[in-house]
Each structure stands twice: as structure tokens, then as C-alpha cells.
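Structure record follows, encoded as C-alpha cells.
Shown here: the complex without one of its protein chains, the others still in place.
Labels run A and B following the written order; every chain starts at residue 1.
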Amino acid sequence: MIANSFEYSAPGSLKEALALVADGAKPLAGGMSLIPMMKLRLANPEHLVDIGRLAELNYIREENGSIHIGASVTHYDIETSPLLMGKCPLLAETASYIGDIQVRNRGTLGGSVAHADPSADYPAALQALEAQIVLTSAEETRTISAEEFFVDTFTTALEEGEIVTEIIVPIDAGLTGTSYQKFLQPASGFAIVGVAARVRQAEGKFSMVRVGVTGLSGNSYRATRVEAALDGKDANDENIRAAAALVASGQDSSSDLHASAEYRAHLAVAYAARALRSALSRSA
Amino acid sequence: MATTVTKLEKLVGKRVRRREDPRLITGTAMYVEDVKLPDLHHAAIFRSPHGAANIRSIDVSKALALPGVVAVYTGKDILGVGSVVCAADLPGLRKPVHHILAQDRVYFVGHAVAVVIAKDRYIAADGADLIEVDWAPTQAVTDPEKALAAGAPAVHPEWPDNTAFVFDQKGGDYAAAAASAEVVLRQRIISQRLVPNAMETRGVVADWKAADRSLTVWTSTQIPHLARSILAGQLGLDENRVRVIAPEVGGGFGSKLNVYPEEALMGFVSMKLNKPVKWIESRRENFQTTIHGRGHVDYLEIAANRDGTILGLKLKLIQDLGAYHQLLTPAIPTLSVLMMPGLYKFRNIEAQVIGVFTNAVPTDAYRGAGRPEATHGIERMVDILAAELKMDPAELRYKNFAGKDDFPFLTATGLTYDSGDYAATLDVALEKIDYKGLRKEQAKARAEGRYMGIGISTYGELCAFGPSPATPAGGWESATVKVEPSGKVTVMTGCSPHGQGQETSFAQIAADELGVPIDDILVLHGDTAIVQYGIGTFGSRNTAVGGAALHYALQDIRDKAKKFGAKMLDADAETVILEDGHCTDPKTGNSVTFQQIAAAAYRGNIIPTGSEPGLVATRFWEPSNFAYPYGAHIIVSEVDPETGQITIKRYMAVDDIGNIINPLLVDGQLHGGVAQGLGQALWEHGVYDDNGQLVTGEFMDYTMPRARMMPWVESAHTITPSPVNPLGAKGVGEAGTIGSTPAMVNSVVDALSPLGVRHIDMPMTSEKIWKLIHGSKA
Partner (left out) sequence: MRTINVSVNGKPYSHEVEPRMLLTHYLREVIGLTGTHMGCETSLCGACTIEMDGKAVKSCTIFAVQADGASILTVEGLAAADGKLHPIQEAYWNEHALQCGFCTPGMIMITKQILERNPNPSEHEIREGLDGNLCRCTGYQHIVNAVKAAAKATV
């Protein structure tokens, strides 16, 4: 399990890195996704540009009512960030479900997002948070929604020459409750399904519901039918169960060695209900 | 010379921490991959991506042209090397010739086709990537039952029925028993393919010294001496000029109880190039080419009366052999037949084993080797019978156990169980876990709609391998005790422990017998140039067989030391006492120390009549029988009906492994065994698809227990010493693996029994359980 040979650059600035990416170099951050694929010789980049150590991309800060997270922030830093734990606990909680201590120490938010693994954890949270993803190339910077960003299995809206530089998540008012619930693939620890729920209630009714799902199908998504079914309804378990039952509708449930399409869809329903219940209990 | 002799603390039976650990916890132990030699070359192996294919041609030119590549060898180059050895034999056994590199056809994914040698391991890997083969793929067959069907693709074209052997065994008269029985129940039970996955993959370093005509081979093996004999034969070398070293070995579980193609291949390459060469197996290669375990489809039939008396058991066992026989492949399912009666006294059995070739890596001995499958079969059938008769499964077991006065107990399959009191052990387990209370709790849980299960397995195993006539390659073991002139003691065992801890337990035994501090004792193993011929480590044999050999060698040392002591004390060798490191004349109270005796024995100026200088003894000990540990494992589980997930609430293991040398080591063996047994019950499965691809071929997809998946294991022991060996030990290496698997399945079946569930095949994945629940509601 030895990677093919490649050229390696570790530029000191984002600008230099973007120039190399513009020339066709592949960005490397924590390497938790890319390096195993290179060792299996499934990915054979000729030139890697190491952006994992760029201080310019390593920050978590509050700005204009949102939290801005640099792409090279590690899962561990997200999991333990007081700012996120206080103001966007869903992202911190989701990070705590990724892999194991060593992987969280090394893997980065930007790397995971750009890889767009259909079983990765973050996409569920980013969908539920209606996060914004900042893409930068040597020429320009643009910001798109998570929903637009995750196009398909291992496929994103990244254009050639672009890298993910920042993720922007909202600060929710005090009465928002969130939860990420995950059914693990037992060998790898990836999500067979993972559901992130974000709810707000007013006078015993759901006033805002956002549900993001990963693992079920080839791409993460917002379960808008579930959201619509709960909007304005009484915040109770019966309504949650009825709405959660819609989570897989319209989705092409994946089937593999670890879960059939039928079982996955069932788990999505069960975990949507669990996530909604848990989020609701945290929203008081 | 009269001295006050201080009583020394006896160490056998104590929780002595391991003497092998300092090197392991400091990162200074040496495994095969750590071996470095001047001008070391590296090998990478090009392997078949196909389950079955003909090789039209191989083009190695691009690999050879790569700078840094030194040589490439293919099947035509190795025709002078002997093929892979299978030591097992059965009447009419078909043995395909298993060359160390494929010839014109490949038989399973991972089959070695070519080897690339370079000065750098990365370049060797690059070179292997440049080999081009013109393949003509053919249809593979990986399911043993499909392989037996008419018209199935032939794994070996010369044997179109894919049948390597058919083995029949009968005891008593099963047909008559079944005809007279009030109840006859049948169940198909799968014991799925498992991948042993020792944490250290295999690896070989071979170093040929042409001037000496000598070959040194470091290999990650459980059987260094057998490997030496086989390698010498394959390579046409003098056995005494082949040195095999098993350095630190990072786990085996049976997967390294073998001699694989790569060992002779590296010897061949080193001899060709006159250079040392190293090959380290990748994890993917380990999945594809190191033996797998289990691989049974069992058709079982139990005959009983309504009062719960079991009359007999019938078994048709379809064994997935894989494409070739490794060292013991065909012998493994015959062990399942021997153990099919379990702990029960019924007299009638009928068994047929059909060994089936498939396009898969061979199966062979994996922890328990044939006995977990047998135990799973009988323990499941007993529970199925209990459910049918609406009897408590514990009560049914009590009713059919061989009684404590029945020993030595001759089983329906012709084994003689050495000692035991099965009911007493189950008593302890039931009491410790409060079985009656649990059944009440279960009734309450069921009333609440919860799925709580209690599963019992009372397992027995045949281990301490074993009498030589009953084993394919010698079942004795050897030990040398060498007392140095200073009185320091070197023990050399023919066992080859690789984690089991005999550097400690054997030092405990020697310290007690000789009355020397344990720090004065060094236990050596695993190097054929240092240690007398031995058989190795497998089949829970280190203590019960290797320890027995050590015991007798220590008695020889004691006898000789007493002769020297008596001579030095001017006393009678028959009456002197050797105890606590002193030889004392009881008449005078005078004594000499063991160290003084050692010095005198080497000084040589006083030699007892009929004796000779030196203080060294070697013994080869042949056991008269196997030993038969047994136990009762009970698992309390609960199933989440929404997801099918199983939670283990409690795990109770009460084992009788005979006398215990070091309880700390015993606990460790038991816990590890339980983990592997639960692994089979719940998660592990080596899955081949119909094209011969191993789809669970990485840790990403093959689930093994992690810390968070394991329950806390509560354990206790009853002790019934084995009369077979002087230590009274039985063996513990495989007990946990054998006891745990049926207890787990019985527990979950019990949990789901209100739904009418009678049997669940392993692994009991969440989805499988969910479907059982879901299906029953639909």
C-alpha cells in the first residue's frame, strides 16, 4: 500500500497555494480521505499542495451574527471550540461523531466537505444549518449554500482551481435545539445514516424545523418534507413520528454490504425521529 | 554448614505480571518487519485480481525496466521449488498441487503470480504495478453449496464435482435412535468464513549464505521447527542448515500455524540473488491470502424423547475448503465431528463431511479450529430442542450431561474425556448470574414488550494437542532446562508462544521446582538454532503439553542436582531434600545452595558415581490423551426492536481449564477468546461475491470488536485437574472463543422467541435482527 510518486508543495500563503491549484495541483489538508485513496492508488495526483498548515485557514470566529470557520480547522478543534459549543452546538456535536480521536485530531472541516463522502457526518449538519461554503480560486471568491455545494457522491460545486476556504454557520437564538444522531457502519465508523435536526419552538409549536440527512443516498440533503410536515404543528412525539416517516421519501436509498436500501430507509426514519426528539428536548 | 533456609514464595497459581512485557511496552521488541540486514532487498508480489482465470501470458518487461528493480520471477522460474505442504490426510483425499507461484491458471483472488525484487520497498511496489498479464477469466464459484450443484464451474478442472473428500463417521446407531425418538428436529446452521486478522500481518526475511550453504528465515509463525523441516524440503536444503526464527509474533490465532508460499519464495529469491530479501504482507494481502477460518454449512438433526433425553445427533457438514489445502485444511472439519456430542452422554451419532473446493483462499485452523463449529451446532440444537419441549435450557442440559462419576468418559465419537463435573460448573454460572432472578426479570420485560434474552452455552473442547497418533505432524512437545554454572536457569521450549505468556508461566513453574528467584530464569523459544526440535503453539497446548515436558525436564534437573548435593554433603542422594533452593541432608541439617550445586556440576572435580558433569536436561513428552476443558457461558442481551441492535447486558463465564499456573494470563486468554467468539456471533464475515471478489477485504468493511463493542466479562472457575499431564492443566487459549458464540446466539434467539424465532445464522447483524422482527410483524 504505497502511493505513486508525486510532487509536494507547502506554500506559505493561500495566494501561493491558489496559484498552484490553478496549475492543476490537488489540495491536501489533513489527508484523512485523500491519503488512503492514494495508498490504494485509486487517487494518483501528480502534485499535492499542502494547505493543512496555512494559518490563514485556521480560525473560528464570530462575525456579523454568524460563525466563520477556516477550512483547515480540525474536527477536534470544532468539537471543543467554546464558541461553537455555545453558539452552534450542532456542528461541535457532529464533529464529535467523526471517526476516532486520532482522525479528529488530524482531519479538517474543509477537507471533509470537499471530499463529499456520501457517508460523512458534516453534510447532515451543514444542510440543517443552511451553512454557507466559501470557495476561492486565484481569481475570485464565491459563497454558495451547502445544498448547492453537495452535488452528488464525491461530487461538489467546486470548479477547477477552486478550494474550500471557509464555512459559515448561523448563530441560533437561545430557543433553538439541535441534535445529530447517527447509526454507525460498525467496521469503518462512517454513517449508515446520520440525521441532524434543528428546531425552534414557540408556544408549544414548531416555529422552525431543519433536517439534514447523510448516508441514506448518494448525497446529503435537506429533508424538506419532514420540515414542512412539522412547521407550525404542535411540538409532540406523535407529530415527530409522522413527519419522520417522510424523511426518505423521494430519495434513492443506497444499498451495500452493510445495509440494504430498505433497512437504510427505515433507519433514516428512526434516526430522524430520534434527532427531532432530542433537538426538541434541547430547545426549551 | 548448617543453614537457615528461607521459605520461598511459590509462584504457580499467582498473578505474576509478564516478563515479556518490558520490551513490548517500550517499543523495543523485534518483529519480522523490524529485521534489518546489510544490502537488504524488498519483495512485492503481484497477485490475481480474478477469482478464476487462465493466464495467457505475463509481461514483466516494464517492471524489469524500472530503475531499482533487481529481478522479477514468475511461475516458470520456481518449478524447482517444492509445492505448498498439506500435512493432513484422509482416505481418498484429492490434493491439488499448490505451487508457490501460479502456473497457467489462478484459483482465487490474491493468488501469487509474480514477485518483484527491488532495493527499495516503494520501488518493488511500483514494479509490481507494472506487470501485465493477459487474463482469460472464467466463472468462479465461492459458495460451497453452489459448488456442489450440478453444472457448477470446476475449481480444479480435473475434479468437476469440486469434492476434495467425503468423510463418514458413525457411533452407535443413529438411524435406530431417530426411529425410536419421540422428537426429531432439524436445522441448517451456518458457521461463516472468518478472517483471523492478527494485528501483525505475515512477513518473511530470508538470508542465504552461499558459502555456508545456509539459509536463515525470519518468519511470523507459530511453528518454527515444522516450518524449517518443510522449507528445507521445498528448497532442497539440509535441514540443519536452515534456521527459522520466529521473532516477536504479533498474533496468530491459527493463521500462522502454517507454511505459506511466501516463505519458500523468499528463500528461493535470496538463493537466486545471494542477497537477503524481505516481504511484508499488506493488510489487503492478509485478507486475501492468509487462511480463513470456519466456513461450514451444517445440516443438523437431533433425536430425543419428550422427557428431554437426547438420543442422538446427525450431521452433514459441508466444508468450504477454498482452492487449495494449506497445512491442515482437510483435517479441521473432522475435529468438528469428534466434538459433536459436546458434554452430553447420548450414544448415537452419524456424521458426513463433504470437503468442497471453492475459488477462495483456503480455510484452516482459526482459534478453536473445528470445535467452535461443533459446539455451536450442539449448543444450538440443545436450545432448539428445549424450545420445542418447552423445557428450561439449563434443565435440559443437566439432564443430558455426562455425570461426574462417568470419567474417564467415552463419547459417542470415540473420545475419552479426561475429567470434569459439568453440572457443578453450570451450577456456579447460574448462581453467579442469578439465573432464576433473570428469568423473572425477563418475564417482566416481555410484559413490557421488550426483547430480553438469556443464552446459555455449556461447551466442551478437545485441546492440549495432542497425542501424536491423532495429529498430522506430531503432538508431543519438548523442553530443555539448562542450568548455567552460576545457577542461572535457561529454559528452552519447543512451543512458540506469541502473546500467550509462557516466558512468564514457564518461569513460574521452573522457579518453584528449582527454588531459584524468577529473575534468574530466562525462557527462550522460536529459534531453531537455539531450541531443540519442537512442535509449536496452537490448540491450547503450551501449558498442558509444553509445560508437561518442562515439568519432566525439571524433575531430571532436580534428580541430578540432588546427586551432586548429596555428594557435596557426603549424604545419601535418596534422602536429601531439594527445596527452596537448597539441598539439605535431613540427618545433619547441613545444606548447599542450588547455585553451589550448579558451580560444582560444571567445575567437575566431584562427580557423583554414575553421573556426569553439567546440569542440563531435555525431555520430549508425548501426551496419552487430549485434555478437555469445559465451561458454562451465559449472556444476557436485549434487542432494540426499532433498529435490531443487540446490547449485551451481562456476560458470565465460568470455565474449568484444570489447574491454573497464572490467573492473570488465564483472564487475558479468556477475554480475548470471548472477543473473537462474539466477533463471529455478531459482526465478522469473510464475504466473497459470486465473481470470487472478497468484498470484506479491508478493515473498512470487515467488522472486528472494538473496545466500545465489548461487554464487561465476569468470570470464575471451577477446577477439575486433568489426569493426562503432571500439571493437571487443560488449556485456555480457545475456551472463550468456543463458549461465547453459541451463548450469544442462544441469547438473541431467546430474546426473540416470543416472535417464534427458532434460529438465527451468524453474524447476527442489526439488519438481520430487524428483518426478523419486522417480518414477524408483517
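Heads up, the rule we're going with is that a residue touches a chain if its C-beta (ideal position, glycine included) is under 8 Å from a C-beta of that chain, and two chains touch if they have at least 3 such contacts.
On a predicted model such as this, the values are computed, not experimentally measured, just so you know.
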Pick out which of B:31, B:135 or B:533 touches the chain that's been left out of the picture.
B:31
Across B:250, B:547 or B:739, the one contacting the chain not displayed is B:250
Spell out the interface residues on chain A facing the chain that's missing from view.
1-8, 10, 28, 31-32, 35-36, 38-39, 48, 50, 52-53, 76, 99-103, 105-106, 187-189
Against the hidden chain, chain B presents residues 17-18, 20-31, 33-34, 122, 197-201, 248-253, 282-284, 498-501, 664-665, 667-668, 670-676, 698-700, 704-708, 710, 712-713, 736
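We take it that only the chains that are shown with their structure count from here on.
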Partner chain A, residues of chain B touching it in the complex:
121-122, 125-126, 129, 282-284, 642-643, 683, 687, 695-696, 699-704, 709, 766-767, 770-771, 774
For a test of understanding, state which residues of chain A touch chain B in their complex under the given definition.
1-2, 4-5, 41, 183, 186-188, 257-260, 263, 266-267, 270
